[in-house]
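Input: one structure, supplied below.
Let's look at chain A:
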Amino acid sequence: SGNGGEQTDGGGGDQTGGGDTDSGGDGGSEDYPALGNYPIEGDTAIFGFNVPQSGPYASEGQDELRAYELAVKHLNEGGGWVDSQFDDLSGDGVLDYTIDYVDGDTATDADTARQSASRMIQRDNAIMVSGGSSSAVAIAVQGLCQNENVLFMACLTHSNDTTGKDCARYGFREMFNAYMTGQALAPVVAEEYGEDLTFYQLYADYSWGQTQQASMEKFMTEVAGWEQANSVATPLGTSDYQSYLSEAANSGADVLILNHYGLDGANSVQQAVDAGIDEDMEILVPLYNRPMAEAAGGAIEGIYGTVAWDSQIDNEPSNQFTQAFQDEYDRVPSGPAQLAYAQTLQYAAAVERAGTFYPPEVIKQLEDYEYDNIGMGAETMRACDHQAQRDVPVVQGLPESEQESGRYFDIINITSREELGYACDEGPAAECELGPAE
Partner candidate 1 sequence: MSLLELSNVDSYYGESHILRDVTMNVEEGEICALLGRNGAGKTTTLRSIAGATPPEVRDGTVSFKGRDITGTPAEDVSAGGISLVPEERRIFPNLTVAENLHLAEVVRNKSNTWGRSLSFDREGMSTEEVYAQFPRLDERRGQKAGTLSGGEQQMLAIARALKQNTDLLLLDEPYEGLAPKIIEDVEDAVERISDDGTTILLVEQNAAAAIKLADRAYVIDQGGIVFDGTAEELRDDEETRERYLGV
Partner candidate 2 sequence: MSSDAGDGSDRESTPTPTPDAGSEPLLQTHGLTKEFGGLVATDDVDLTVERGERVSIIGPNGAGKSTLINLITRRLDPTEGDIRFKGESIVGMEPHEVVQRGVSKSFQTASIFPDLTVRENAEIAALAAEQGDFGFNFFTHRNKLTDVHERTENTLDAVGLLNQAHTDAEDLPYGDKRRLEIGIALAAEPDLLLMDEPTAGMSPEETKATVDLIEEVKEELGLTFVLVEHDMEIVFSISDRIVVLNRGQVIAEGTPEEIRGNPDVQEAYLGGVEL
Partner candidate 3 sequence: MSVVSQLATILLNGLQQGAIYVLLAVGLSIILGTLKFVNFAHGALYLIGTYAGLFIALDITLSSGKLQEWGYADFGLGWGFLAALVLVPLFVFAIGLLMERFLARPFYDRPDTDQILVTFGLAIVVQELFRILFGSNSLPFNQPEYILSVIPVSGPMQLPIVGNFPRWRLWVIGITAVLVGIVYLLVEHTDFGLVVRAGTRDAEMVRLLGIKISRPYLVVFGIGAALAGVAGVVGGPLNVVNPTVGMNILVPAFLTVVIGGVGTIAGAVVGGLIIGLVQATLIGLPSVTIASFTLNFSPWSQVGLYAIAAIILLVRPQGILGDEEVAP
């Protein structure tokens, strides 16, 4: 059955101290200096789940929170992947600590998210913060966590910058990024629509949209051999794209790439179809998710994109998670839920391996850690930029008549991680400076 990760080099050498403290309930205060919220007072370790409970990504946030709660439950009481996939975890707390959590509302707003994270860290002494949705928020919170020496297990964030120019020693990302989306999508659409095409891009004007736009430009030009006609930023929060779409239609380009996410994306696709653009142009939506597909309805028919994780992915960990989630909440988990669940367990397992909550030791355990237990195949959490190296599913929207609850697209292809990614001195990683652990 599922094999947990193996320890690669990196962490091994200095790890002795951590091992010793394992037995002492104190979590090793004598061996490691106080840092961030380490040592933990009392016998409960607090996780901070900072998710959007309001704002445009609130529905993603809610599903994340469900998954987080499920993860905490499994950590304390066993169940789900704790029993089946993560050998490091006992199902009886982490080390000798019971896990508890606090949650906060980021309102999909960077400032609010930071205030909320800061409360979790300062008042509630959270030892780890997880969350995200909207890369701007994730990056802002990640920066705060770096300053506060608290680990940030990024959940839903897809911008190259999260593990690129804004990367942090204290932040780890399981989600793939825009760059990989470009890599995964380019060959598929080149194959489907042919070469020598021109494309026109609209993108949400913030970290994610910008890097998504840049990545699409790079790979559509380099890999598919297409030519970019124009690329236009739309302010984040735009919901009426008509003027932008008119321009796109006027450009005479063959392909329209809509770098919008969530309902914004649903809107831009729908409005494009409503304006008859699909009659003259092919449309691409690089990053899909379910609420968006749901909202866009028939408009997504035939449109290519990538998704994080989907319950349609059929392998053992995926099915186990879907089952556990459904048992608990009576609903099919979304991609973000899987990320939230995985990131929480991943952290806990690293603590177990480190034998301490002392953040630098936990970081060492996570860096270059290899695993194959969260339903996306074999992965590595790369040390140089803290970006998971993983597979990326490419999907195509179904016509309205074939859509049913929980099924809105076909998984065309799960692009293997071998065909994706970039070296540590390449692409986004070249700009990454992780900063100190202590």
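Picked so that all candidates are chains of the complex that A comes from, given by their letters.
Note that in this section a contact is a pair of C-beta atoms (placed from the backbone, for glycine too) under 8 Å apart; a residue touches a chain by one contact, two chains touch by 3 or more; residues count from 1.
Just so you know, these numbers come straight off a predicted model, no measurement behind them.
This complex places chain A in touch with one candidate out of 1, 2 or 3, and it is 3. Contacts from chain A toward candidate 3 in the complex involve residues 53-56, 58-59, 62, 107, 205, 232-233, 235, 237, 239-240, 242-244, 246-247, 249-252, 262-264, 266-267, 270-271, 274-277, 279-280, 291, 294-297.
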